[in-house]
Structure formats: C-alpha cells, structure tokens
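A short worksheet on the structure shown next.
The other protein chains are all here in position, but one chain of the complex has been omitted.
Let's look at chain A:
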C-alpha cells in the first residue's frame, strides 16, 4: 500500500490531473479580478469625497443664505428704525416706538398727533389767568415706569402733554383709553422722548369722554423729569 501511495502523485498527474492546468488564462483572470477590485476600492473613496464635498457645499450654502436673510432682516429693521427716527410713520402706525429727534422748535407730525420740541422751561407750572385750558396734571417722573391717569369729560375734549426727560435714557410714552375695550393704546401717541429733551404733543382731534392713562416706560433705568397735561374745550385754547 505504501508503495502504491508513493506513486499516487505520478499516477494522478498522468491521468486524473492531466488536463488540470494553471496557465496564462488563469493568471490573467487573477489580475483582472484584482484590478476590478482595485477600481472598486478607488471609486468608493471618490464617491465618498464627492458626497462629502456636496454636503459641505450644501451646508455652506445654507449658512450663506441664512446669513444674507438675517442681514436683509437687519437692514429691514434698520430701515424701519430710520423711518421710526424720522417719526414720519403714517397714521395708524401709532404702536411704533418712534424716537423724536430735532432741535427746539422742531415739529413732527405723526398722523393727527403733533409733536414739538420745546424749551426745557416751557412746562406749564400752574393755571394762570387768561388761559382757557385746565392743568390736568403736573408730575415728577421717577421709577422704572409710571401711568398717569386723567379724565376727559364735558366740553374739555382737547389735551396737550409735556414731557421733560432729564434722565440718561429715552422714555417711551403711550396714551391708553381704558374705557375702550381691551384698554386700547391710542394710535399716534406712542413715541420715545430722547434723554435730556423736552417735547410737547397733542392730537388735532378731540378725545372722547373717558378715562385715560399716559404711560411712561423706561424699563432698564430710573426715569427722571417732569410731565404735565392741559385740557381745553378747543384746539386753539390749548395754546392760549
């Protein structure tokens, strides 16, 4: 048996394995398969890098669009601010917190409401003979905010207000009619009085009977200054 097995190799090569050959065709197949695998391996990183690049571009694009959108928004806000600063908003935009600007004598119209920069000592201090108007209130401003109540009754339907802001921040004012539903803020009165300035304002239209609040708000600092209001039966009587 051992001898027979020792001849196994020669026997198999001369018979069973006679036509089994590893030749150039097989070698070629090996190299071909290897090159195909290599091509796949090099293609994959390329595809990944393309995908990553596209994702990056998309991401950067999104950021840029966001940036420009926010810039546009800022510009838009700035424009609004400028418009507000000019206090030239048309009637019906009374909720804008327009900041009043101008030297003494400057008149700004905001719809039916007329604002005028006046001298610091021009506040009415007491009722004087010969004037038709009544001094409704004269108060000192302090604290973070204040609401001054006043009434409109009978024939005294016109009102003129003075605000002297001696603080370091602008004071936002608004006029509120609490007899109206939801305590509506009256359009056109909401403005910001700059620090160190005195302004007067009145509406060309008569106020309806009711209870009003003139609101003063500063928010992040204490107010300092004075405020006064005169009511009169006619528009002309406010300045008499």
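Here is the rule we use: contacts are C-beta pairs under 8 Å (C-beta built on N, C-alpha and C of every residue); 3 or more make two chains touch, one makes a residue touch a chain; residues count from 1.
Simple rule for what comes next: contacts and distances are computed from a predicted model.
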item	value
"Glutathione import ATP-binding protein GsiA", "Sigma-70 family RNA polymerase sigma factor", "Carbohydrate ABC transporter membrane protein 2 (CUT1 family)" or "Phosphoribosylformylglycinamidine synthase subunit PurQ" - which is the UniProt name of the missing chain	"Sigma-70 family RNA polymerase sigma factor"
Sole residue of A:2, A:103 or A:121 that reaches the chain not shown, by the stated touch rule	A:2
Residues in chain A touching the chain absent from view	1-2, 4-9, 11-13, 15-24, 26-27, 29-31, 33-34, 37
